[in-house]
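This part shows chain A:
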Amino acid sequence: MGEIKFMKGNEALAEAAIRSGLQGYFGYPITPQSEVVEYLAMQEPNHNYVLIQAESEVASVNMVYGAAAAGARVMTTTSSPGFSLMQEGVSYIACAELPCVFANIVRGGPGLGTIQASQGDYFQAVKGGGHGDYHLIVLAPNSVQEMVDHCRLAFELADKYRNPVMLLSDGSIGQMMEKVVLPEPIPYKPDKPWATTGKTPDRKRNIITSLYIQSEDMEKKNQTIQAKYQEITKNEIRYEKYRVDDAEIIISAFGLTSRICKKVVDLAREEGIKMGLFRPITVWPFPTDQFAEFAAQDRVKFFLSAEMNAGQMVEDIRLSVNGKKPVYFYGRQGGIVPTPEEILNAAKGHLK
Partner candidate 1 sequence: MKEGYEVVYKRPKTLLDKRMHYCPGCFHATIHKLLMEIVEEMGIQEKTVGVCPVGCSVFAYDYMDIDMQEAAHGRAAAVATAIKRMLPDRYVFSYQGDGDLAAIGTAETIHACNRGEKFTFIFINNGIYGMTGGQMAPTTLEGQKTTTSPYGRNVQKLGMPLKMAEMVSQLAGVAYAERVSCNTPANTRKAKKALKKAFEIQGKGLGTTFIEVASNCPSGWKCTPVESLDWLKNKVYPYFPLGVFKDVPAVKEEV
Partner candidate 2 sequence: MPAKGYVEISMEGCKGCGLCVIHCPSKCLELNTSDTNSYGLHYSYLAKEDVCIACANCAIMCPDAAITVYKKVG
C-alpha cells in the first residue's frame, strides 16, 4: 500500500511523475495547469530531475524532443491553447518515435476560451492534432487517483512503443482535491540504444530525425509507425463497464463526464430504466470492437454520448456502431459541467 494523501489533481500528477522516475520536465504556465510546474519547482531541491520553465509551449515541446532523444524520461503539461502551440513539435516527436508524456488539462475553447473545464480537445487528441498521419496513445483519467495511475502507465507505454502518450484530463480534475494513493517511487534506468548520447566506437552514429526526403523512405516510415499503431490497438485498449450486462441504453463518456454518468446510470436504474455506462479509458486506441459488440446485441436500444463539448467522441461511437443502432449526443460547452439530471433527461427523451 502506497502513501495516502489528499491532493490536487495537478499536484498529484506532478508527484506521480517524480515517483515514476521523471528526469526532465519542460513547461510553461497556463491556467488551469500551472500547479504542475509550481509543484515540480517546489520539489526540485529534493530530486534530480531537470526542470525548465521555458519561454513558450513551442520551446517546451522542443525541449521534450531534445531530452527524449537524449534518452531521458520526460514530460510536459499544458492546457488547450498551449497544446495547440505544441502541435508541430508533437508531430515531429511522433515521427521521430520519441517516448514522452504530455498532459493536456483541457479548458474551454475555441480561441482563448475560458479557464473552466472542457472536453473540447478530444478531436485534437485522438485524430492527430498536428500535421501528418500519426497518433498519440491517449488516456483519459477521471479522478485524481487516475491522474497518478495513468501517469505511471503513460511513461511505461511511451517506452514500450517509442510513442508519445497523452493524458487527456481537464480543468476540473486538475484543480480538484481528492484522496489519492501514491505509488512507491521507482528508479528509472533507460535502455535506449537509439538515443543520441554520443557516438561510441562500438556503434554507428545515432540520428534522431523526422525528415525522409525520398518519397519511398517517407512511405516506409509511415508504414512502420502505422504497423506500430496496429500493435498498440491490439494490445492497449482500456475501458470500464458499469451495469452494462442487462443494459438497454448504453451511455458513454470519457474523463470527468464518465463519473457524472455513473450517477446517471444509478438514477436511471432507480426509475427502472436499464441503463449502463461504457467508458473508454484509452480514447486512442478507441474501443471500437466493444461498441460494435453492444450494437450487435438485440436488447441495446440506443447509445448516448455525454461530453463537455459539441459532440466529438460521439463520432467515433457512430463509426464503431456503424449504423446498427441510434447514437445520440448530449453535451455542454464553454466550461459548463452537466448535471446527472440533465443527462438523464436527455436519455429519457430518446426513449419511445
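On how the list was made: all candidates are chains of the complex that A comes from, given by their letters.
Throughout what follows, contacts are C-beta pairs under 8 Å (C-beta built on N, C-alpha and C of every residue); 3 or more make two chains touch, one makes a residue touch a chain; residues count from 1.
In this text the structure is predicted, and so the values were computed from the model without any measurement.
Engineer: Once the contact definition is applied, which of 1 or 2 turns out to touch chain A in the complex?
Structural biologist: 1
Engineer: Contact residues on chain A for candidate 1 in the complex?
Structural biologist: The contact residues of chain A facing candidate 1 are 23-24, 26, 50, 52, 54-56, 58-60, 62-67, 69-72, 74, 88-89, 92, 96, 196-201, 205-211.
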